[in-house]
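Just one protein chain is left out here, and the rest sit where they should.
After this line comes subunit A, so read on.
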Amino acid sequence: GEEEKDGQQEEQLFSIIADIQKKITDAFEVFDHECNKTVDVREIGTIIRSLGCCPSEGDLHDMLAEVEEEEPTGYIRLEKFLPMMTKVLMERRYRPVPEDVLLRAFEVLDANKCGHLTKEELVKYMTEEGEPFTQEEMEEMLSAAVDPETNTVRYRDYITMMVVDES
């Protein structure tokens, strides 16, 4: 009856948690080069993002603060990372940006509402505002985003291309 149902639900919950934990461990191990359940702190962002989250740099900072050692060693241990990340995934925090929201963000930057940004505009926004890109990040984005014929960023097409690629 009721108890049985509760029991089943609990079991399901446990197996969901177990699956999440295995996923996190798999992702972690890809960067565990010394095979000792630690990763370089600089790779944590990559791991978190590849698990489906889309945190800002500020969000990342907060998460790191939870898992770093009292005396930062430059390494993060799986022991500390796992519970934090499990909670994040269970609570579905830092969800990815939906396509339409992304489009609106570009439109905000497109002051003239002409459907595209110039290369210079994009560079200015990305390297001077918000959580600025490094030069490397900027160059890499430009290589795919800029339409070589017009030297502009047709952001609608760009988004579509990136989203297709993801799936």
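Here is the rule we use: a residue touches a chain if its C-beta (ideal position, glycine included) is under 8 Å from a C-beta of that chain, and two chains touch if they have at least 3 such contacts; residues count from 1.
Assume contacts and distances are computed from a predicted model.
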Expected UniProt protein name for the omitted chain (select from "Serine/threonine-protein phosphatase with EF-hands", "Translation initiation factor eIF2B subunit beta", "Annexin" or "TECT1 protein") would be "Serine/threonine-protein phosphatase with EF-hands"
Just name the one of A:Leu64, A:Leu82 or A:Leu102 that touches the chain not displayed here.
-> A:Leu102
What is the set of subunit A residues that contact the non-displayed chain in the whole complex?
-> 15, 18-19, 22-23, 26-27, 29-31, 33-36, 45-50, 53-57, 96-97, 101-102, 104-106, 108-109, 125-126, 129-133, 137, 140-141, 143-144, 162, 165-166
